[in-house]
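Missing here: one protein chain of the complex. Every other protein chain is in place.
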Amino acid sequence: MTPEGSLLSAEGLHKKYGATPALDGADFSIHPGEVVAVMGPSGSGKSTLLHCLAGIIRPDSGTVRYGPHLLTGLNDAQRSALRRTDFGFVFQFGQLVPELTCLENVALPLRLNGTKRKEAERQAREWLERLEVDTVGGQRPGEISGGQGQRVAVARALATRPRVIFADEPTGALDSLNGERVLTLLTDAARDTSAAVVLVTHESRVAAYSDREIVVRDGRVKDMLAGLI
Amino acid sequence: MSIGHTLLGLLESGPRHGYDLKRAFDAHFGQDRPLHYGQVYSTMSRLLKNGLVEVDAVEAGAGPERKRYAITSAGITDVTQWLARPEKPEPYLQSTLYTKVVLALLTGRDAAELLDTQRTEHLRLMRGLTERKRGGDLADQLICDHALFHLEADLRWLELTSARLDRLGETVRA
């Protein structure tokens, strides 16, 4: 594996939950503008790998490097700050704050970064437009469809113009048509801003939107591209 | 499906009589069509000719069916190559993939690896289809979708098989 020129890379990640190892020496690297699908059977450690890469959890051992930063060497506050500014997230369920309007939800990460409310909401409106859901801006998440909700979530992940977008089963709750549209919009937007996308999925049709895939099995990562070379 | 490779694979776990080979084949792969003994005999002859198997022993005072076959090192290499080679994604691939998985297990090889290799092959094709779909017109999209769904079904089956490998392994080795 050659982390050279890579935006985000990890080496020898180990993580245990109790006695169960979730990661057992996992390596990873992604380049700017690259979409990497993370596949593997359920329970193989896909999500744990994503959480470690994003600095949500700290691995027991191993290193995660993001640009010049050694992510695994930062404290919780620093990692939180990095997640606010440089990373974006899309999950399968329950990510929109139900009591905020869609527009406010998209503006939320910008506001967490300290952007003024007016400006944050202006930018949020643009993203909603781009994700083709500008009509639901004033509505609450409970009042819109799942597909619309997921687009709002993607808009929110993109709003801070993150360098890396972490998507964990982003279309898991959507039908094929909506799922494809969301993936197209997500990957297009990511490529336009040359953001890297870490796309955790168990669906090959979703993985087909990636540039390459890696397989996590028993806490280890197999890079299929490297394997083929 | 290659009967030759399958029989070779079965021999990898140890020398067997022709009759044993037929029984093992039927038990693991012959649900639909049990193997005729003649097929075993002719296949073995071909493999003998290619030097992939050898006659290990012949029991005295008996007919041709009393030969015991053993795999040669050339035979092992051949099986390995066959197993590692991803099948070209196409419909109705399952029986071949299944045979490969079972043989990989029987011979103590990493079946997961086999599945991952196959998935990469599938994904390579699917990426092309997805790309074509993104830029294509409605007809393109529909055609691509059809192919994509079939390929996905293959892979789903692969995933499922992969998830069941442990249990399968116990059954096969039993």
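Per-chain numbering from 1; labels A and B assigned in written order.
We take it that contacts are C-beta pairs under 8 Å (C-beta built on N, C-alpha and C of every residue); 3 or more make two chains touch, one makes a residue touch a chain.
We take it that contacts and distances are computed from a predicted model.
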item	value
Complex member absent from the view - protein name from UniProt, among "Na(+)/H(+) antiporter subunit B", "3-oxoacyl-ACP synthase", "FtsX-like permease family protein" or "Menaquinol oxidoreductase"	"FtsX-like permease family protein"
Contact list for the unshown chain, restricted to visible chains	A
Residue among A:Leu8, A:Ile30, A:Val64 or A:Leu108 touching the omitted chain	A:Leu108
Touch with the omitted chain, as defined above, among A:Arg65, A:Arg83 or A:Arg212	A:Arg83
Option from A:Leu23, A:Met39 or A:Ala54 whose C-beta touches the chain left out	A:Ala54
Among A:Phe28, A:Tyr66 or A:Phe91, the residue in touch with the chain that has been omitted	A:Phe91
Selected from A:His69, A:Arg140 or A:Arg220 as touching the chain missing from the view	A:Arg140
Where the missing chain touches subunit A, by residue	42, 47, 51, 54, 56-57, 77, 79-85, 87, 89, 91-100, 104, 108-109, 111-112, 117, 140, 166, 168-169, 172
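Following the convention adopted for this analysis, only the chains that are shown with their structure count from here on.
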item	value
Approximate Å spacing (C-alpha centroids) for the pair subunit A, subunit B	38
Of subunit B, residues touching subunit A in the complex	112, 116-117, 119-120, 122-123, 126-127, 129-130, 134, 148-149, 151-152, 155-156, 159, 162-163
Touch list for subunit A against partner subunit B, complex	37, 39, 41-42, 184, 202-205, 207-210, 213, 215, 217, 222, 224, 227-228
